[in-house]
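Structure, as structure tokens:
Every protein chain except one is present and positioned as in the full complex.
Per-chain residue numbering starts at 1, and chain names A, B and C are given in the order in which the chains are listed.
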Amino acid sequence: MKLTNAFALLRRDKLAFVAAIYLVVVVVLAIIGPELFGKTATAINLRARNLPSFDLNQGWEYYLGSDSLGRSVLARIMVGARNTIGIAFGSVIASLCIGGAIGIVAGLSRGALGNIIVRSVDVIMSFPSLLLALIVLYVLGTDPVNIIVVLAITRLPVYIRTARAEVLEIRERAFVSAARVMGASGFHIAIRHIVPLVLPTLLIIAALDFAYVMLAESALSFLGMGVQPPDVTWGLMVAEGRAYINVAWWLSFWPGLAIMLTAIAANLLASWFRLAADPTLAAGRKLADAAHA
Amino acid sequence: MPPMLKQNAPVLEIENLVIDFQTPTGLFQAVRDISFRVDSNESVAIIGESGSGKSVTANAVLGLLDCPPGRIKSGDIRFRGKSLLSMPLRERRDLYGRGIAMVFQDPLTHLNPVYPVGWQIAEVCRIHGMPRREANEHALELMVRVGIVDPHKRFSAYPHQFSGGQRQRIMIAMAMAMQPDLLIADEPTTALDVTVQARILALLRRLQSETGMSLLMITHDLGVAADIADRVLVMQKGVLVEHGPVESVFRSPQHPYTRQLLTDRSEEYRSKKHEDGEMLLEISNLDIHYGAHHAVKDVGFTVARGEIVGIVGESGSGKSTVASTILKLREPSSGSILYRGKNIQSLSGLDLRGYKRAVQAVFQDPYSSLNPRMNVFRILSEAWTLHPDVLPREKWRARAEELMEMVGLNASDLEKFPGEFSGGQRQRIAIARALTLNPEVVVCDEAVSALDMTIQAQIITLLTRLRRELGLAYVFIAHDLTLVEKFADRVLVMKSGEIVEQGATADVFGAPKDDYTRRLIAASPVADPKLQAERRRTLQLA
Amino acid sequence: MGKSDSLLLKAAAFAALSVMSSSALAAGSDVTIVLDMQPDQVDACQASKSQVGKVIKQNVTETLTEIDPATGKVLPRLATEWSQVDPKTWRLKLRENVKFHDGTPFNGEALKVAFARLLNEKLDCEIRVKYFGGLTVDVSVLGEHEVEIKTNTPVPILPTLLSTVTVPAPSTPHDDYSRQPVGTGPYTFDSWQAGKNIVLKRFDEYWGDKPAVTSATYVWRQESTVRAAMVASGEADIAFNIAVQDATDPKTDFSYLNAETTRLRIDVPIVPLDDIRVRQALNYAIDRDGLKGTIFSDDVIPATQLVVPGTNGHNPDLKPYAYDPEKAKELLKQAEAEGVPVRKEIVLVGRHNFFPNSEEAVQALQAMYSAAGLNVKLQMTESSEWYDSLFKPFAENRAPNLFLDQHDNTSGDASLTIYAKYHSKGGQSVLNDKELDDLIDRANVATGEERTELFQQAFKRIHEDLVGDVALFHMVGFTRVNGRLEFKPTLATNGELQLAQVKIR
Partner (left out) sequence: MSGYILRRGGQSLVALMALLVLVFFLSRLTGNPTDLYMPMDASLDQREAFATKHGFNDPLYVQFGTYLVNIAKFDFGDSIFQGRPAMQAALEAFPVTLRLALITMVLALGLSVLIGSLAAYRPGGLFDRVASLLTISSASTPDFWLAIVGILIFSVTLGWLPTSGTGTFWHWLLPIGVLLVRPLGLLTQVVRMSMISALAAPYVKTARAKGAPKRRVVFVHALRNSMLSVITVAGDQAAALINGAVVVETVFGWPGIGNLMIAAIKQRDFAVLQACILVTAVAIFLMNILIDFAYSRLDPRIRG
């Protein structure tokens, strides 16, 4: 019932609806892209390098042009979706879960633990995240999984701080007191009362972070410690294509556009989600406020 | 303009006003074709409950309806004969603050937290063209006039550094800055303690007599209306159901709704105390410190089975702190709370679980007391997941339905979320939740304070019924004296953490021994204009 | 909006004007040179590092001898004559009337001080480590302009080695690096604003011809695109290391053999690479003509050995392996028939940011090997990791690998290449061949014709009998030169840029 509600709400917001469709396409590509277009994306043809965009003579796969090794840019974008989305999704989810959990613990703990967590966050925050990522990748190596880990670490502080701030507010609400009166343990309160209320806020941050992580991954590629060929991500494509900006703008433009569109879509969905996250509460409160005004 | 000339000339005229609100569920008509006028030097009170459209009407006068969602669909608002609605925006804005001013409920949020109060008062004058120096001087004068002590020093203080009553005085100073012809006061005393309320009302009355302005008071409190108004308008669901001079409306209400509002419910609320009187809670020598602040001093009382113990007192008196200590949400600094003879601080294991079942709570804010992400069934069954031995899982739903009906809700509402209920309904759910573990004592911390009068009546009636049927005892904390007077068996009066007086309700209210108790009772307005006028006189003399 | 639009236009026009005037600074006899990275130091004893050499070598501090990039011959510079007294002793005549920038004269004593500092163990000077490792050098002053140099072991190529020895003024601190080098060259080291630029000014009391360029400003930008853009926009005069795709204008962009040679080192001891047919197949599977003119420049030369033509010991008779995928498949089939696990995964080790387009190059190589039926996995490494795999000791249980390697030898003699890379005791060698070791050992102490011939035989053995690597290309670099200058980069340009050779049109 809630799901159909959400869908109806989504249909009403046209922009968010388009954004959702775009994201669905990207996710579908991420799931099946490499299987469908893997061959096309890796077929090197040194005699067909840097073909320009919008030329259908070479076949549809070269509609967006070819790269410096004569590979189809379109196919590479479709194949790159998996790693790009995988890395972004993986690190965002990881930092959300771990950071959220730590933040909730910090918010609920009234002792030294909370303080230690806050201070540790300060330490990570004063270490430029890109450099931290770089160093850790030097240690661990540039495996996609390691990149996920590293990007997740650099985003942890945001989630910890947000979750903690939310918890500090929520734990003072009357329903938490009511649960304590009934004899609920800290764990019970965290799982039943705190998590469901903190999660929407964290999810909104996660949606915005999605773009951030894709860009960070790209910056790592620029610095040489991102995903390594023959793996491909959009960020890597932009980083590789920058060397050819003068002669073949399309190498970096299309993957860059893909990142930008994904970021905008995530943003639009996030602001839609802000309203839709809690249709009951939001609508109810507004109604009550309006009536009272 | 001297007030004499305008005698009986209407200051404000509202004609066939209709206001629509766009809501997620469709169009909602907040104000339905109302007309009234306010004459010069007259006090008019609009009485109504939430959703009656009284505040919307007031906001419409000052152009404070946010469009969307609110929209004036038809009708007219005239100020001194000129239509506000057809006036150009600039001209209207010039009237706001100068010709019409407004005092809001909850002055803390209605004052800008980041600017000094003096600046905020002077701002009104500066917006209307007074030079800065002059405006500042005028602001100082105003602060003196509304009774701010040491205005020179307080001029550059910020809203959070004032008490609630003082903040409302600042709001009033701000409204009076340009000597308006009409002052609209929207629930100006609602969140204030009764003694403070009495002083604010006195201030308003004084200022009105000094300047000859008209006063339009919006209130849900019949006592306040009786105290201040010449005429009253009664609104219900956007409709003006009754209006007339205050005495005649209060004496012989015509409309059933007005009658309902004015019904004396003493008998309804009163219920027989159980006679077995088994002692449940014995509280003695309770002391609680917050750092250096001594919040509760040497408090002691008892609660017997089926007994209603009322605790009254003004904000900061420590009554809520006592409640949270009984609920084991806070540890006392010293003293003891015995439950059936055992100290609750040293309870553990089964005994502790027993206590957690026996004592439950209903809190003030119906919005924050239910988890918005849980449906009603989950809210009710949460207690049973914590105490699995109370009820086997297969009986949860039946019991939840039973509880819903017991508190006057539909069993079919179990799947709904708190957001889909009104404030009163939520408080019923909170009561149902408190009943899930078959408790012996329910601590009601201002449980009905945020509710409308008719809703309040329903909830109190419900509590009364539950005591009758289940033998519940209540610790009933409230700042509303009339309510406690009608409802409680015994009453404690608290002031600055101490119990100044306690005893049977009839004794304490009938013959208060303590001076503070007397003042408290005197300051609490009654819904009878004649009686209230007398009380006011005695209060002034005292 | 209209108002702010016009404001924007005005600002833009103003910007355009002011830049026009500011870009006029790249005019006259001052030049601006843009490097790909900032030198960490500018001490004379580090002049063999290419970033340092491009700034100071032969400009600020000069060497005793010089190699002619065209012929590989040793030419006089600060030393005018040299002769071998016995296998361990050499005698040098020094140029007269040479002054350091601080006014002190250049003589035998100054050279002695310079040598002592060069070999000072307290400093980690690259010239010492690279060219004088394990050598003790005794300098005795015979006269004002004559010295005798004794070494502990015979050094037949000492005159060649002397082309690396830069001579700073005796006033240079003995135990500290200098950030303000003083030499005898045609330019004085004027200033170094760390991170920003280095400025050299013409030295008017220079012993040689007066150069045309009066001052040179060195800046550095990491991105090839940006370096090329700087010359295009007139902000710089010479930009080094332009990527192939940025070298779009034949009028300003010159390629030059940069002395680097690219190869894949084959991990010979490891199965299946221990089979010569597999190693041959690796060579036949590469389409060098396809790579040339695409990922690599059109001007690169397919390589057969690790030293460039003109180096003493280079064997001109060797032929590159032709592109013959059928033959490669055939060889692999034969090997497989005899039980060689040719399908085993082979790791192709690349290195990030190695040289322009190196990422594309390894991907293309991998594709070619896959086409030949080999199972090659690409692994990109970061430089520190790459060095780990380059040097001995090699990991015991490593997977068979093809290691992308690049080597430059501007000394003019093959000895500096061949020992480290191929001798069984060489630090980067995977080979262990008695015959080859013997050839190298003999060549190293030989002189003249014999030396050349022995090295040539060694290269032949490596290329044809052992097939120890997949030689790819002698590489070219691109330099973009502003049209107002006359400057042709040479083989030496990778390690030095003689401002004196830059002419202004």
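Convention: contacts are C-beta pairs under 8 Å (C-beta built on N, C-alpha and C of every residue); 3 or more make two chains touch, one makes a residue touch a chain.
A quick note: this is a predicted structure, and the numbers were derived from the prediction, not measured.
Contacts of the undrawn chain with the visible chains, over the full complex, involve A, B, C.
The residue touching the chain not shown here, chosen from B:P10, B:G53, B:G70 or B:G97, is B:G97. Contact with the omitted chain, checked across A:S129, A:T142, A:S177 or A:Q228, is made by A:S129. Within the full complex, the residue among C:G133, C:G339 or C:G448 touching the omitted chain is C:G133. Listed by residue number, the positions of chain B touching the unshown chain are 59, 62-64, 93-98, 101-102, 104, 106, 109-116, 123-124, 127-128, 158, 160-161, 171, 174. In the full complex, chain C touches the omitted chain through residues 12, 15-16, 18-20, 22-23, 40-41, 43, 48-49, 124, 126, 129-130, 133-134, 176-177, 179, 193-196, 219-223, 225-226, 229-230, 232-233, 235, 383-385, 387-388, 390-392, 407, 416, 420, 427-428.
Contact residues of chain A toward the unshown chain are 119-120, 122-123, 125-131, 134-136, 138-139, 211, 215-216, 218-219, 222-223, 235, 238-239, 242, 245-246, 252, 256, 259-260, 262-264, 267.
FYI, only the chains that are shown with their structure count from here on.
Here the CA centre of chain B is 85 Å from the CA centre of chain C. In whole angstrom, the spacing between the mean C-alpha positions of chain A and chain C is 44. Taken residue by residue, chain C touches two or more other chains at no position, since every residue touches fewer.
Multi-chain contact residues of chain A, defined as those touching 2 or more other chains: none present.
On the side of chain A, the complex with chain C involves touching residues 42, 44, 46-47, 49, 68-69, 138, 141-142, 224-225, 228-230, 240, 242-248. Touching chain A in their complex are the following residues of chain C: 223-225, 228, 243, 245-246, 248, 287, 290-291, 294-295, 352-353, 356-357, 359-360, 362-364, 366-367, 378-380, 382, 384-385. Those residues of chain B that touch chain A in the shared complex are 21, 23-25, 28, 30, 50-51, 55-56, 59, 65, 69-70, 324, 327-329, 352-353, 356-357, 359-361, 363-365, 367-374, 382-383, 386-387, 417-423, 430, 433-434, 437.
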